[in-house]
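The next block holds one structure in the form of structure tokens; read it before the comments.
What you see is part of a larger complex, with each chain still in position.
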Amino acid sequence: MSSLHTISRSSQHELLQACLKIINPGDEILFIEDGVYYCCDKKSLSLISRDNYVYGLREDLVARGLRDKQDALVEVVGYHKFVELTVQHSKTVSWF
Amino acid sequence: MSKKAFTFISRTAPYGSNRPKMSLDAALATAVFEQEVNYLFMDDGVYQLLANQNGEPIQAKTLGNALETLDLYGIDEVCVDYESLQKRNLEAGDLTIPVTLLDATQMRALINQSDFVINL
Amino acid sequence: MTAYQFARNLLDQGHDIYRVFFYGDGVFTLNALAVSPQDEINLPQAWHQLIESHEIESIACVSSAISRGIINPREAERHEKDSVSLFESSDIAGLGQLVDAALQSDRLINFG
């Protein structure tokens, strides 16, 4: 019963903190839309347990001038993988 | 069709936006389908539960009263993130309906056992 | 925009869409009267084409739609309005269609 969590707003909205309160081991996080600013935010990323793998959506990173600036912890993926992730996990929790 | 567990998470204050009402309407519709419905208030969402609301001066429906109907629809698991409540200097006695206070471990378990988790 | 790109990719990868349900401000995405600047994507138009070409079932939540003035001929008549604004590729129905979709599908994906 693992979950994919999508986070789509910047850290100003504190969505990651809310998500981390209820995340389970094995769940994964995908940063999309304004959520991709988290991909360059070492301090926020350090709050995420190593049990939770982290992705960032390429299209949104490129649009915002963040491509190649993301932290080493973040795997950059496209929409193809986004779809696959929603299939791999039994449910998707969207934070917006 | 087997019964599924839906959990609705509501994180925003009442009146300032339409989101709390959207979340409530979706939860009630789910209850009508006789599914298991859990409701979890986090962050500013706990403000929806404050007692003594009165939407009249701003010509809005009083959301606190609407939440009292959760019970009538058979939604008895109304949960609140205890930390969100504490952070706002509120306690269970300030709220308009009885709720179950959850810590992080309990919230994780709730999410883990849910078939659907809907943030609105 | 993200939901649209996601839907397109999902179809390209061979998956099916059981239903798209537009709720809250999401119903504006089905506004047939919207006109975008020439150098920008017209998202309502793009959705309309995707829905038509793949024969996807598309529903606007009735309470969200009528309170936001997104109406089809049936709702226009009921509420005595002279105009319609919903793309004819979508219909208006209640929240039960969202719950039904969750129960009938393998996955429910929500976009904010």
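By written order: A, B and C. Residues from 1 in each chain.
Keep in mind that, in the parts below, a contact is a pair of C-beta atoms (placed from the backbone, for glycine too) under 8 Å apart; a residue touches a chain by one contact, two chains touch by 3 or more.
For clarity, every value in this text was computed on a predicted model and none was experimentally measured.
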| item | value |
| --- | --- |
| Whole assembly, copy number of each distinct chain | A x2, B x2, C x2 |
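In the analysis below, only the chains that are shown with their structure count from here on.
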| item | value |
| --- | --- |
| Whole-Å gap between the CA centroids of subunit A and subunit C | 26 |
| Distance between the centres, which are taken as Cα means, of subunit B and subunit A, whole angstrom | 25 |
| Two or more partner chains touched - positions in subunit A | 91, 94-96 |
| Per-residue overlap in subunit C, given as positions that touch at least 2 other chains | 108, 110, 112 |
| Subunit C-touching residues of subunit A, taken from the complex the two chains share | 8-9, 32-33, 59-60, 79-80, 82-84, 86-87, 91-92, 94-96 |
| Subunit C - residues contacting subunit B, complex | 23-25, 63-64, 94-96, 98-100, 102-103, 108, 110, 112 |
| Complex interface listing, subunit B residues touching subunit C | 1, 4, 6, 18-19, 22, 25-26, 29-30, 32-33, 35, 116, 118-120 |
